[in-house]
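One structure is given below, represented as structure tokens, and several questions about it will come after.
Note that one protein chain of the assembly has been removed; the remaining protein chains are unaltered in position.
Order of writing sets the labels: A and B. Residues in every chain begin at 1.
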Amino acid sequence: MIKDITLGQYFPGNSVVHRLDPRFKIIITMIYIAMLFISSSIFGLFVGGLFAFLALILSKIPFKLILKSLKPLIPILLFTSLFNLFFISGGDVYIEWAFIRVTEDGVNMTLYMAIRIIFLIIGSSLLTYTTSPITLTDAIEYLLSPLKKIKMPVHEFAMMMTIALRFIPTLIEETDKIMSAQKARGADFESGKVMQRIKALIPILIPLFVSAFRRAEDLALAMTCRCYHGGEGRTRLNQLKSGTKDYMATAITIMFLLSIIILNIFV
Amino acid sequence: MGIIKTENLTYTYSVGTPFEKKAIDNINLEIEEGELVGIIGHTGSGKSTLIQHFNGLLKPTSGRILIEGEDIWKSKASTRQARFTVGLVFQYPEYQIFEETVYRDIAFGPKNMGLTEDEIDYRVRNTATAVGISEELLQRSPFELSGGQKRRVAIAGVMAMEPKILILDEPTAGLDPKGREKILNLIKEHHKKTGCTVLIVSHSMEDIARYANKILVMNKSKVFCYGKTAEVFKRANEISEMGLTVPQITRVINELKNRGINIEDEIYTVKYAKEIFLKYLSEKEGGAYD
Partner (left out) sequence: MGNIIKTDDIHFYYENEYSVEEGVESPVKEILKGINLDINKGEFVAVLGHNGSGKSTFAKHLNAILLPKKGTVYIGDIDTKLEDRHFDIRQRVGMVFQNPDNQIVATVVEEDVAFALENLGVEPKEMRNRVDDALKAVDMYEYREHAPHQLSGGQKQRVAIAGVIAMRPECIVLDEPTAMLDPKGRQEVLKTIRMLNKNFGITIVAITHYMDEAAEADRVVVMDEGEVILDDIPKEVFSHVELLKSVGLDVPQVTELIYELNKYGLNIDKQIITEDECVEALMKILA
């Protein structure tokens, strides 16, 4: 059943990483990404990897979960790796067969890129695994708030995110119900050619859209009744709070970044 | 031999996870052809799970369902056949409407059955009339109709498939008294005219009492009882202890009996109660209220 899909890759917990201020967590993740991108050698990457590894241990997120988050990326990883392997040339030639040439630089670059992508995914999944979508949205709103000055609809964007998160489970349940109802009327979603299958989706999609619009209308009315008038003068129940641990964590991250810069210069 | 028969039917949700739960537990039931059965029970008593087994939307974890004597999971073809033998109208069925016209929406089911154009046309017009949707509405968009009309179009969509067994999950949910009455009457009418077996799931014992000949009470994933309406109402006390509301009139009668008035105890409609009281009084006073 569709209901079984887990949504929002958040895994509640009470580790140090979970308790960090989401704003700092986003900043730390950005610095971490910067680490991966500036390191000019594989050694630099390993320093970044060490950082992610430490964070992973502190977060108490099972390693299995991280591996799972990498699974959908395997095709992309394979594709880019093959691409790099065959088309980058330089240094010693290892294999040469017909038009295929594998060189030293090719192998190095392939390893380097693959590791970089893997570390990148590990770091960013760690962010979503340890931060609830709603606080993440709040933090993004806060960090982007300077953009409000140039009339960017930052609050509206965050509100939209919140409502989407709120209604995803509802709409999934609804899809399930509509599917059962149409099946009961003899609709067949499981057989036929591609075109037939796409056509078979119409009896699900139309009721789903109609219902989504109806819900949107209802919700807008309920929001008006509760004095919603955009982001102006709004306060929040749960204030984002930062403390020593957030500054410490950021300081440690910056130290890692510096060590990579130093590595870049000396290696 | 009943038209619906279940043998040790069990269904477990989320097998192998911490949320594992038996939604229905070892159900043995036989429903005879041509009955109008009311199904009552709490949310979570298993009644929705049960009815979704009857047309093969859910596959039992263990046990069997026989429709007209045939195991519906015997082959792919028999499962598909069950979809057409057993028509299922879900709660708030108007939310499944999708076609551009009322006509085409009612025709969706019959079309999936692979009927001829003529047969489809005949059935659509016939059922539309039966549910009180007039000819000129057939070419209109179903989304322009009133709530009650939409509901009737959705029910017609299943009725037009002419299932031998028609199951309706809370067909009157959210309607006002007039709308409720209209829907229940047209179901009763359909039952009378076609002689098909009808199962109605409802929270309203008042409605069930007035329309059903038999009642199935579900409680905690099991069948609490299944029998003639009058017999089931004899157990009104147990049913209220389950937290289900029995009709006001039944509660009044029970209280009167407790106070020593000697009247029948299977009274569940106002009409019937009136007759009983008048009879009681005329016996008491010698024919004054005949």
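Just so it is clear, a contact is a pair of C-beta atoms (placed from the backbone, for glycine too) under 8 Å apart; a residue touches a chain by one contact, two chains touch by 3 or more.
Here the structure is a predicted model, which means the values were calculated and not measured.
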| item | value |
| --- | --- |
| Touching the absent chain when the full complex is considered, from B:184, B:223 or B:273 | B:273 |
| Listed residues A:151, A:193 or A:236, member touching the removed chain | A:236 |
| Where the missing chain touches chain A, by residue | 133-134, 162-163, 165-166, 169-170, 173, 214-215, 218-219, 221-229, 233-239 |
| Positions on chain B where the hidden chain makes contact | 42-43, 146-148, 173-179, 203, 206, 243-245, 247-249, 251-252, 255-256, 259-261, 270-271, 273-274, 277-278, 280-281, 284, 289 |
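One rule holds in what follows: only the chains that are shown with their structure count from here on.
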| item | value |
| --- | --- |
| Inter-chain centre distance, chain A versus chain B - centres from mean C-alpha coordinates, in Å | 47 |
| Contact set on chain B toward chain A in their complex | 14, 52, 55, 57, 83-84, 87-90, 93, 95-98, 108-109, 112-113, 143, 157-158, 161 |
| Residues of chain A defined as touching chain B within the complex | 4, 174, 177-178, 180-188, 202-203, 206-207, 210-211 |
